[in-house]
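A single protein chain has been removed from this complex, and every other one stays in its place.
Chain naming follows the written order as A, B and C, and within any one chain the residues start at number 1.
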Amino acid sequence: MVNNHLAEKLVEWRRDFHQYPETGFLEMRTASIVASILDQLGFELQMGKNVMSPDHCMGKPNDTVTKQHLEWARENGAHQDYIDYFSEGYTGIVATLDTNKNGPTVAYRFDMDALPINESDKPEHVPFKEGFRSILADKMHACGHDAHTSIGLGLASLIAENKDNLCGRIKLIFQPAEEGTRGAKSMVEANVVSDVDYFIASHVGIGVPQDHVVAANNGFLATSKIDISFKGKASHAGGDPEKGDNALLAAATASLNMSGISRHSEGSTRINIGELHAGSGRNIIPDSAALKVETRGDTSDINCYVKKQVESIAVGAATMYNVDYNLEVVGEGKSCNCSREVASVIHECAQESDKITESVLESNDSAGSEDATFFMEEVQKNGGFATYCVFGTELAAGHHNEQFDINEDTLLQAVEILYESCMKLSDLN
Amino acid sequence: MVNNHLAEKLVEWRRDFHQYPETGFLEMRTASIVASILDQLGFELQMGKNVMSPDHCMGKPNDTVTKQHLEWARENGAHQDYIDYFSEGYTGIVATLDTNKNGPTVAYRFDMDALPINESDKPEHVPFKEGFRSILADKMHACGHDAHTSIGLGLASLIAENKDNLCGRIKLIFQPAEEGTRGAKSMVEANVVSDVDYFIASHVGIGVPQDHVVAANNGFLATSKIDISFKGKASHAGGDPEKGDNALLAAATASLNMSGISRHSEGSTRINIGELHAGSGRNIIPDSAALKVETRGDTSDINCYVKKQVESIAVGAATMYNVDYNLEVVGEGKSCNCSREVASVIHECAQESDKITESVLESNDSAGSEDATFFMEEVQKNGGFATYCVFGTELAAGHHNEQFDINEDTLLQAVEILYESCMKLSDLN
Amino acid sequence: MVNNHLAEKLVEWRRDFHQYPETGFLEMRTASIVASILDQLGFELQMGKNVMSPDHCMGKPNDTVTKQHLEWARENGAHQDYIDYFSEGYTGIVATLDTNKNGPTVAYRFDMDALPINESDKPEHVPFKEGFRSILADKMHACGHDAHTSIGLGLASLIAENKDNLCGRIKLIFQPAEEGTRGAKSMVEANVVSDVDYFIASHVGIGVPQDHVVAANNGFLATSKIDISFKGKASHAGGDPEKGDNALLAAATASLNMSGISRHSEGSTRINIGELHAGSGRNIIPDSAALKVETRGDTSDINCYVKKQVESIAVGAATMYNVDYNLEVVGEGKSCNCSREVASVIHECAQESDKITESVLESNDSAGSEDATFFMEEVQKNGGFATYCVFGTELAAGHHNEQFDINEDTLLQAVEILYESCMKLSDLN
Partner (left out) sequence: MVNNHLAEKLVEWRRDFHQYPETGFLEMRTASIVASILDQLGFELQMGKNVMSPDHCMGKPNDTVTKQHLEWARENGAHQDYIDYFSEGYTGIVATLDTNKNGPTVAYRFDMDALPINESDKPEHVPFKEGFRSILADKMHACGHDAHTSIGLGLASLIAENKDNLCGRIKLIFQPAEEGTRGAKSMVEANVVSDVDYFIASHVGIGVPQDHVVAANNGFLATSKIDISFKGKASHAGGDPEKGDNALLAAATASLNMSGISRHSEGSTRINIGELHAGSGRNIIPDSAALKVETRGDTSDINCYVKKQVESIAVGAATMYNVDYNLEVVGEGKSCNCSREVASVIHECAQESDKITESVLESNDSAGSEDATFFMEEVQKNGGFATYCVFGTELAAGHHNEQFDINEDTLLQAVEILYESCMKLSDLN
């Protein structure tokens, strides 16, 4: 492998994506570029609604936002030959390479979306210093998905180059909207992994040191992201207070009571009302309120328990104040239980790499939530094996921080280990 | 009239009742004595369930309490010939005198019950000093109903003595359980006032000075007394917190949200959660909670608005915590609108009395709640006329205070004015 | 009087102000036009900080907003000779006419500000149909202050025309920022009414029918408008929930507990949390929250009681969640007690008018809140007399509604009655 050249390409891709960040279900420019490269490499492409069930996209922006962003993408470097596949915001891609030799189906998942964060312009912030800071206010790759997309393209390059040495089928899955755990479910529902024997998702950073690898990360919390709104009746607070139905107080009491949902004896829980917006004027009984709620649990069952309480409390609060309520699940992630069968392969590859100083087979450290867990559960349900691995990297600041940055050495490390795993897994028959 | 003798009797009766106070639906000793006197005076008596609808007795003590009190009454001076009529706690009496001459039916209401208050034993407290302090801990005539019962007997005496000068029919209603506004409704439902043309209820004190009279008191707030209980599921707070259904938190959130029921633009409201008792141990998720709630409103409609909110909030709180709830109305009073037709008669009698220095036709001063309003509404609905008058008296301390005491001069004043009103009204045809 | 011409001018002025609405402390275009007219009529003018104490302007917009609006005013018809007096947002004017004859000082107050409401563009809405709908989205004269300003100019015209028939001094006060009860206090603190003997404020509409007048409106509730903010500490809701200090929950519990502030036995109260905005993202412990609160009371004392509870609850909520809080009073109005001495004059003038079909001396109907009450209290404190009168008008929709509109006949009625009152009062010596 002429990996010097690959190393350069990885950095180039990552910085390009970094500079043009796109949030969930709007990764049109990114997807169009990804598609053009994969197409050139000889992968068979499925795109858009073919790989995403519209009914299971959670928290997708509305049409106006989607159309506006399409214009922006066209004007900011989207690949003109592919952009149309993604124009409605169904930005997922599945790239398949069939070796036409007997062998298992091995899949890799990469996520592409950015966050609604305003990137730092401090002189010491490398993306600023080196000229690839986000060109957009309030959008930033502050979690490393730019790196993930780049790693996916690097893996595709090596696979294409060496396809004669591989057996079975390889599927590269480029997923939209991992932030908010919104996109994976729609790809699962479109049967993207129904035929997969081995599945590997991965992430850079999340607490793992530079040059370390975790082959199986079981620490993800199951989660639900829930939007709740209350609709009451306005009236003049001085003249007719009794004629109003107070949505603000419904939301306030819902928030307080949700925060008090009982702990669970079988594992950790989390509940957060991250935002509350209510009312339209000081002297008007507030007729509307909106809450952004997030639940988590050590297991999907425990998260489900919290979510059920949230629902009861929303109903109760609405009853108390005679207001209507609407409850929409806009994101969801599961807990996971990595398969030793595939994790051990990653572990082996990491141990064999001369760039990796330490590999850990399994970790239970809590690491937020992930919707790759939907793919994992589906693969395992069908008798396949799945893992979630982590490639350590030195971080300039924590994930979701405006000064987040990675050590780019991790890009090539990840590509090589994933490629080696592909070699080993495609042979496992 | 040989009113010197009557004045002595009034004091004697009042002090006897004062010393043996009986709370709502337990006025057995009192009622037996009242019945014996009225019987002797020649009134026709209806008693117990004949004048009280069991289905409409609110907040009646349970059988055990009732039986225990019956024993006490038998041992403490109840009249043996009459006590059996009241043994189940239906302690109401209607005493009728029919003149057999054409004329209207005129009714007077007197309440007989005491309060669960421990009477003062300070040397300056007259009932203590003069030896008629309550013989019972935690029971006391601290509102003046001892005086009312005595006045009722005095009025009966004068009427009996002078029945030849009267026309129509006179009904004297001795009502149990006015405290907590619990007893009147059951007598109305037993049709006690269906045939009444003129109705007069009265009270001593309540802010009116000695030797003053208010002929029409319209200041009563409509009220509901509501017991709410929540029943959840206990579990160990350390070991299985999620298995409990928390009744204490349901009660706490109900209390807070009820307190926030919106003001009403058309009049005053009140809401009080007077008591909350919940839980059975520090380390157990509380499975039970009980609230004592009271609502009030300037009008019956406004009170009804508050009561409806209370209900919604109870339902909502139960929904929030997945607990059952029970809501029982244990007392109710209405607002009132005194009839000028009968109030003016009282006003006239008061003005004619040489003992009264000032008579006010109508007052709107807020004066708590009263269930005589049930009688009044019923009489007015049937085309009759009703008023609620107040006989001023000098108070040693406020109503419901452990040092409450009246000026006994008021007894005779009240009897005479009521008797004079009876003379005038029985002639109004 | 050639009132035909005046009637036309009144409509013209009113429609011009209606089309160019300016919200509180931004009435620059309006004030510049008012100043130019009054100047021309021969009134002596005091403007800006000379008649407004900067320290007592409540809820004044910040410099950026003020400067932006100045540009707009310059480009949209502000009078270039006067606009500079109001460039910092101190838009009050006091116009004085001294007859140099012995006599009292008589003052009239007119308010000039609009509301942040988007005016209707329905075909039946007269301002739309006749072409004088607001040119600005989200700003509208929906309370009638455009009419008040026009009436003030009409009154000035008549006074100027007839000054030889008047005695004493006449002061016309054009006040900014009545909405939110924010502007009057600053004019009182600048001693604008220290020398006033008779003071008259007025309003069109507020429930009074066309061709009716109320000479003394005592129904205003005292009020406080309070902005409360909580500042906590953000942290990741999944990873470090315990490191956050939750401002949203502080705001929610503050809202609930404020709503439960006890009723007052001496009069009506109101409490409304009109808006609550908290948090910055679903998965972040919310570090900020802002509440818009409004209290009212039948009297200034009762309002003060509610306000004090609001403060205690804000402190308590901040303590509970270890967050900082800030509480700012951004508006205040008092209750009022109109002086019979001046109300009777208005009543007389209304009775004498052939355009008015009914005049009511005094009304206690609740009619929201008003900061003219600051002027009234000050005048009465100094031994003067004050009233607040209402000129009935047929409304297309209620005050503060997007379809609000008046019957323009009321303009001339009001001008004539106020002028007649001026004649009578200036003679009262």
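Basically, a residue touches a chain if its C-beta (ideal position, glycine included) is under 8 Å from a C-beta of that chain, and two chains touch if they have at least 3 such contacts.
Keep in mind that what you see is a predicted model, and the values were worked out from it rather than measured.
Engineer: Which one touches the absent chain: C:Ala317, C:Ala350, C:Ala372 or C:Val415?
Structural biologist: C:Ala317
Engineer: For the chain not shown, which residue from B:Glu44, B:Asp121 or B:Glu275 touches it across the whole complex?
Structural biologist: The missing chain is touched by B:Glu275.
Engineer: Going by the contact rule already stated, which one of A:Asn50, A:Asn76, A:Gln210 or A:Ser259 would touch the omitted chain in the full complex?
Structural biologist: Considering the complete complex, A:Ser259 is the one touching the chain left out.
Engineer: Please identify which residue in B:Glu294, B:Glu378 or B:Glu420 touches the non-displayed chain.
Structural biologist: B:Glu294
Engineer: Could you please point out the subunit B residues that touch the chain left off the display?
Structural biologist: Those residues of subunit B that touch the unshown chain are 180, 221, 223, 225, 236-239, 241, 246, 248-249, 251-253, 255-256, 259, 270, 272-286, 289, 292-294, 296, 366, 368-369, 400.
Engineer: Name every residue on subunit C in touch with the hidden partner chain.
Structural biologist: Those residues of subunit C that touch the unshown chain are 239-244, 246, 249, 253, 256-257, 260, 262-265, 285, 305, 312-313, 315-322.
Engineer: Would you write out the residues of subunit A that touch the absent chain, in ascending order?
Structural biologist: 256-257, 259-260, 262-263, 265, 268-271, 366
Going forward, only the chains that are shown with their structure count from here on.
Engineer: Note whether the interface between subunit A and subunit B is symmetric in residue numbering, meaning over half of all numbers used appear on both sides, and answer same or different.
Structural biologist: same
Engineer: Could you tell me which chain's Cα centre is nearest to the average position of every protein Cα atom shown?
Structural biologist: The chain sitting closest to the overall C-alpha centre is C.
Engineer: Rounded to the nearest whole Å, what is the centre-to-centre distance of subunit B and subunit C, using the mean of the C-alpha atoms as each centre?
Structural biologist: Spacing between the chain centres: roughly 50 Å.
Engineer: Between subunit A and subunit B, what distance separates the C-alpha centroids? Give it in angstrom.
Structural biologist: Centres of subunit A and subunit B (C-alpha means) sit 68 Å apart.
Engineer: What parts of subunit C, by residue number, touch at least two of the other chains?
Structural biologist: 256, 259, 270, 366
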